[in-house]
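Each remark here refers to the structure printed beneath this line.
As you look at this complex, bear in mind that one protein chain is not there, while each of the others sits in place.
First chain written, first letter: the chains are A, B and C, and each begins at residue 1.
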């Protein structure tokens, strides 16, 4: 069926996400440098390099891949990103429990569970200039697409668009969370680092799944 | 008599020397920076500023002026320059004891006493790339001028020339004394800082006395 | 980048090896590579005192582990919170059956990781209570204490909490006095040059030559004002003004801590202290405990921080109590 993709087929997307983050290391740190402490790319890349090492030569599906990302970030990466993205991937993996394939509804459930974990821990709201400004609209877009009967391809396109729009929305915001918060008005005018990594992760996920859909 | 100058008339030369050193502060430090630790001008200027303060509004002749320089450098300026130049000026002042005026022989005696004190303390020889490379040839030139019956004006000209030649001679030398010594061959090619200040002091002394001769 | 490192991504682990080699009498490794504990925990069971935070602030945090101070420390990457797993392991190392006081600084990452670690410890049956330091009065307005960061003032919290634990107090008491210590403490920093996280290889912020960032954060976070570099006398006045406006300090004794941020020469820290001391005495405030040095740094940042703690009899006693660690040794009196 063209509207879904099996967990096994989706496995390489795990590695694609990891590689995308590792490649964006300096870029993400630079964005963080503008308003935070300039280590976002470093932290993220260190975590995802461990993920690549751990999955190397292993046989796994995307559920196990995401569980490994979650575990690795939670256990080995501190900062805010360890718990936030660690819980995010752990919850997305848990949402795949008992599933054999990803369809629009499953994707929506994954994002909803991941988002809930991040909000529970970090208590950020849309407009606080965090990764939530990417994640929440993306989750909503996927829910709406799934709810209105769009197929997986269209749903993934909606995810990609919402993430990009969400990222761009952080430019005009004043930071309310994290290290950037102390900047106040001076944080306006630049993107948020966590939002940038979140958009990258969601875009790579969307592209990776789309590619394997044909 | 046109060939001498009274100790009283020579008094302002004390201040002229001090001002010349203070003005050359950054220049002397820069030369020292090339081979030493870059503080020669700072140390010297600090000392001579104190001299100006101490002599301000006072009535003094050049013997008292030089004694004040000697005292101030010895008591308030450390480094190598405090003892070296301090003893130098103290001994020059002592050489004026009982004199009322400076003639070529007196000038020779002053420089001889001052040089002896510096050699006694610092044990530097001509060719070691120190202020001795200016002072010793200058003293010899003055002795020869005085010995061959030259008048004070010609003697001062000889002093000025010998000091300038001595300074220039340090450019091609390898430092054997002071901080620059550890540079070895790398100290060749630049002037020595102490030689530069010594030439400045002797030149200002020669010019100051010459001016007051007419 | 001219630095004393090997692989820039491994400075934290590489540095820990040296710490352990240098101080076997003071610090011991644990099963968790990012957790150190006191080499000798002492005889009688006490309330465990734990701290933790990112690397790059040395001697904080690991330099405040030792008798009379903390029992275990969780160590993060440079400028990043330790993991929940590390905090959890530190709780286990420190626990002696009387509960654990986790005394840490208010940063998003640390808050989340501590929160998760406390839950994990609860499953082990270890009771952990927390105090989160927020002494940096430049990091948020007075009505937003929850947004204020912990900086060098944490040392006062560790000293008070560690000393009370050594006296045999229970967890509630240790928590209460640690909270009192940090609530009685205000800090502010001035940054004069940026620092470079080795893994980044270049400074992640800039301070223009001739300007100073008043109220800079411990990771180079922007402060409350960028001003032309002022004489030390004025720097002292600016910092003191801000602290004294933030909290009542009336005629009592205080502890004063002047810490370099990394690159500022010690002679300049003393120079600044001289002005602070004079200005305090002019206001009838007596600095009875005086700390001047590199107590809480930010890699090789040029700059200085000032911390003031208002002392009552109890805090005064606890600050005087003996302590031994890399960062702070008090002989006791």
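The definition used in the following text is that a residue touches a chain if its C-beta (ideal position, glycine included) is under 8 Å from a C-beta of that chain, and two chains touch if they have at least 3 such contacts.
None of these values were measured; they are calculated from a predicted model.
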Among the chains you can see, which ones touch the chain that has been omitted? B, C
Only one of B:3, B:33 or B:127 touches the unshown chain, namely B:33
In the complete complex, which positions of chain B touch the hidden chain? 26, 29-30, 32-33, 36-39, 42-43, 46, 74-84, 121-122, 177-183, 186
Note that chain C touches the chain not displayed via residues 1-7, 11-12, 14-19, 21-23, 55-56, 58-59, 63, 192-193, 207, 209-212, 229, 231-233, 235, 262-275, 277-278, 290, 292, 294, 297, 299-300, 302-304, 324, 329, 331
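As a convention for this text, only the chains that are shown with their structure count from here on.
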Relative to chain C, which chain has the most distant C-alpha mean position? B
Whole-angstrom distance, CA centroid of chain A to CA centroid of chain C, is 33
Need the CA-centroid distance for the pair chain A / chain B, whole Å please. 75
Per the centroid of Cα atoms for each chain, what is the distance between chain B and chain C, given in Å? 55
